[in-house]
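For this depiction, one protein chain was excluded, whereas all remaining protein chains were kept in their positions.
Order of writing sets the chain letters: A, B and C. Residues in each chain are counted from 1.
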Amino acid sequence: MNVGVIGTGMIGTEHVRRLTSRVAGARVTAVFDVDTDRAAGVAAVAGAAVHREGHDVIDDPAVDAVLIASPGDTHADLVLACVATGKPVLCEKPLATTSGAALKVVEAEMTYGRRLVQVGFMRRYDVGYLTVKSALAAGRVGEPLLVHCVHRNVSVPPAFTGDMSLTDSLVHEVDASRWLLGQEIVAATVVEVPHSPLASPQLRDPRLVLLESERGIVIDAEVFVNARYGYDVRCEVVGTTGTVALEAPTTGAVALDGGRVQALPMDWQARFAQAYVDELQDWVDAVHRGTATGPSAWDGYAATAVAEAAVASRGSRTMVDLAERPALYSGESSP
Amino acid sequence: MNVGVIGTGMIGTEHVRRLTSRVAGARVTAVFDVDTDRAAGVAAVAGAAVHREGHDVIDDPAVDAVLIASPGDTHADLVLACVATGKPVLCEKPLATTSGAALKVVEAEMTYGRRLVQVGFMRRYDVGYLTVKSALAAGRVGEPLLVHCVHRNVSVPPAFTGDMSLTDSLVHEVDASRWLLGQEIVAATVVEVPHSPLASPQLRDPRLVLLESERGIVIDAEVFVNARYGYDVRCEVVGTTGTVALEAPTTGAVALDGGRVQALPMDWQARFAQAYVDELQDWVDAVHRGTATGPSAWDGYAATAVAEAAVASRGSRTMVDLAERPALYSGESSP
Amino acid sequence: MNVGVIGTGMIGTEHVRRLTSRVAGARVTAVFDVDTDRAAGVAAVAGAAVHREGHDVIDDPAVDAVLIASPGDTHADLVLACVATGKPVLCEKPLATTSGAALKVVEAEMTYGRRLVQVGFMRRYDVGYLTVKSALAAGRVGEPLLVHCVHRNVSVPPAFTGDMSLTDSLVHEVDASRWLLGQEIVAATVVEVPHSPLASPQLRDPRLVLLESERGIVIDAEVFVNARYGYDVRCEVVGTTGTVALEAPTTGAVALDGGRVQALPMDWQARFAQAYVDELQDWVDAVHRGTATGPSAWDGYAATAVAEAAVASRGSRTMVDLAERPALYSGESSP
Partner (left out) sequence: MNVGVIGTGMIGTEHVRRLTSRVAGARVTAVFDVDTDRAAGVAAVAGAAVHREGHDVIDDPAVDAVLIASPGDTHADLVLACVATGKPVLCEKPLATTSGAALKVVEAEMTYGRRLVQVGFMRRYDVGYLTVKSALAAGRVGEPLLVHCVHRNVSVPPAFTGDMSLTDSLVHEVDASRWLLGQEIVAATVVEVPHSPLASPQLRDPRLVLLESERGIVIDAEVFVNARYGYDVRCEVVGTTGTVALEAPTTGAVALDGGRVQALPMDWQARFAQAYVDELQDWVDAVHRGTATGPSAWDGYAATAVAEAAVASRGSRTMVDLAERPALYSGESSP
């Protein structure tokens, strides 16, 4: 299976490396990046051709499937082109920067008649999240009532401003909650909280957001992208008879200087390294089978719609303006 | 030091046992309970006299200090009587069932001119909470921004109805937050969440409450009094450079049947057994020194005022109607 | 109950403080120490008389019970004097520096006809050890087969030399193992291991010792008194169907600088603070009831006998030369 990769920044380069050296059944045969030198460097290692435009990668007859890791505002257009040519595509999140654009992808895929699109919500491949999911599915904690989420980064680059902690970070909590609960998120409220003086003034940080599922489950999500101490993603689902929690993975401890220390990852690459490999393997396997699996265009649309509602809310509850879900997107792992 | 105990129900009886057999420097010489037999049984073990009314205990010239563990609606009146006679008093929470009544106690104590009243917020004596408090005081996690609280009981008796999870349970989270942060709580919002079908229909359970401190720190508190699996009290203070968390105390684990199991307490008596002893010892020591320490009448008033605001709020933020704090109640462990 | 305290060094002074301010039903009325000033200082705080000799404390008619915290080589003689006068005595470990001297105490108590002596193995009062004990008693892990023990100190004073890690530290593991298993230790082997360059050359440190119980259970015990990072006492009993472990007690964690840190105690005073209080309360309660409880003279003798065997062993197994256990010392908490 020949993969064309659009975007060879940090994430795209890592994806190329994984497809080349950690995943069975795929090779990278074409790449594009606005930075031609960067693209050439990646292509040389992978033994791939360098194209002059993203669309050339999609149109390349030798390319069987496309991986999109270019900037978010280019995603929707490129995914639509993939659907138009009938090529399977794995698109990094967000699927689109507006819910309207995301919905166009959903509609195009509906017209095509079967799924071609997988969206890069890699947490669904993390062994910790999978463990929570199966505990819920087995009814080990009864019926879910509440979810507590924490999403903390050490820091963010200066370009990370405005509402990006909602549109770029919170979306992971949205998708994880939808997937764990098997329910859509129908309302969002951003709660006013103090801002860390260590965060840039253009960025409100931390954020505390209340989400509400279609059957009334409330998810409180802390997103704190300047938490300094580590990259920490946690989730506790509170059920009627118990709770199930995702915590930082551990493999042991060091006893040192008066403390028993469990190391924390410092970034998402370290935390979700294996999840990214498993995501790609799952995608490659599905393409080989002529199907698509994992997070769908609908999931990408829904996450963007919820983030939009969160941005619009300012201390008051905002309903998510969600389209009717087409049958194409039903299934056990989606609401 | 001769202690008179008013109320020998479960809590009062346990307090008599502790004063008699686990605390230095005190003995119980007088008791009262509406259930005369129960009072007589406790008195016999402790070698104490049985009085016919609560006020008789206070007026007993052989009684040096009073412990009140009678039903909550009798507290304010009894504490006022103690203050009127100048006798030190440890009053189980709540200090009063309304903030107005609690404020009368504050005013009486102000008139008396020095502190006589300690309120039974025993968590301030728990080694776990003390560890969090000292980590914050040492600045180990920077400036606090957010607090996440969890308060779960296995179940509650049938009489536990209406807003008792706010007036009886949430108050512990309120006092703990005020004490840890050294700030008053100025606003409360109850968030609508689903109710557990395992809880009685007259009781909304769980509750999710957002509290706001005077300097804007937001505390989200889950109170779930039918959590079934255990008595679980947790608290995480998120600071600018790290977080400090209170979790269920552990002393080890059992490896059994595919799991590594850390036992949880099943009720507050087990969880806070030592905190109660240390609370009483601290009270007895302070009385011996002619002073009062620990949670004050003001703390009791503030907790009740916040619970009132929480009850009044229904999805919208309600400001706490808080009096000006008198200088008598300043100090390092109070806001 | 009037307690006379012999020895007001660090441990004795702490015991006086606890008896005075943390334990119900006792007061300290007489003290002795070779350092007269130190004794006077402690006596002043407690309101006690200062005696000129240890034996004067025992002979003081106002003294109801005696606590011995003087140097180890004075213990046996003082305890014998207590037994001779029929006064209850709590003796810090070791009961005696030789098993022969310890056996004399046992014989004297036998002649007296009932127990008067409690030995200061405070671990039996630690909530962690009690949890392990009750898990074993409940058969939660089946039949015990192996025990892994770890005993680590941050460092020891320069006077701590020779075989003191066996005679002073290992004895705690011996007593804890005997008590947990309800079996005598019948053999000991010291395994040659490398010595820490951070320990004094006169002290072999760490030590690894294999103990064998009367029914063949093997206990491996690491004693490392210059472990630097913290005071860490652990124990895992491996049973036929599971294991039960004592670990450092925790009440939460700090997330900081790339790690989740659970603080460790730095010395035994911090680690076993509450166990010491509970030990004293249990002793005082027993004296009030006219009985003795807790670790007995036999337990003190057995621990010393095992330590002697360990000292004698050098890479080869040495049988413990243990007397026949008299019926006086049978009971649920002793082998």
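Annotations
Here, contacts are C-beta pairs under 8 Å (C-beta built on N, C-alpha and C of every residue); 3 or more make two chains touch, one makes a residue touch a chain.
From a predicted model like this one, the values you see are computed outputs, not experimental measurements.
Touching the missing chain, out of A:D64, A:E143, A:E192 or A:D285, is residue A:D285.
Check B:A248, B:V277 or B:A292 against the missing chain and you find that the one touching it is B:A248.
Summary of contacts with the chain left out: across C:S21, C:T98, C:S196 or C:T293, the touching residue is C:S196. From the options A:G113, A:P158, A:P201 or A:G252, the residue with contact to the chain not on display is A:G252. Of the candidate positions B:G7, B:G120, B:G230 or B:G300, contact with the unshown chain belongs to B:G230. Looking at subunit C, the residues touching the absent chain are 142-143, 145-146, 148, 150, 191-198, 206, 208, 210, 215-218, 220, 222, 224, 227-229, 238, 240-243.
With the whole complex as reference, residues 19-26, 126-128, 131-132, 135, 140-141, 241-247, 249-257, 263, 274, 281, 285 of subunit A touch the missing chain. Looking at subunit B, the residues touching the absent chain are 229-230, 232, 248, 255-264, 266.
The rule is simple: only the chains that are shown with their structure count from here on.
Over half of the residue numbers found at the subunit B and subunit C interface occur in both copies, marking it as a same-residue contact.
Measuring from the averaged C-alpha position of subunit A to that of subunit C gives a distance of 57 Å. Averaged C-alpha coordinates put the centre of subunit B at 37 Å from the centre of subunit C.
Residue positions of subunit A with contacts to 2 or more other chains are 229.
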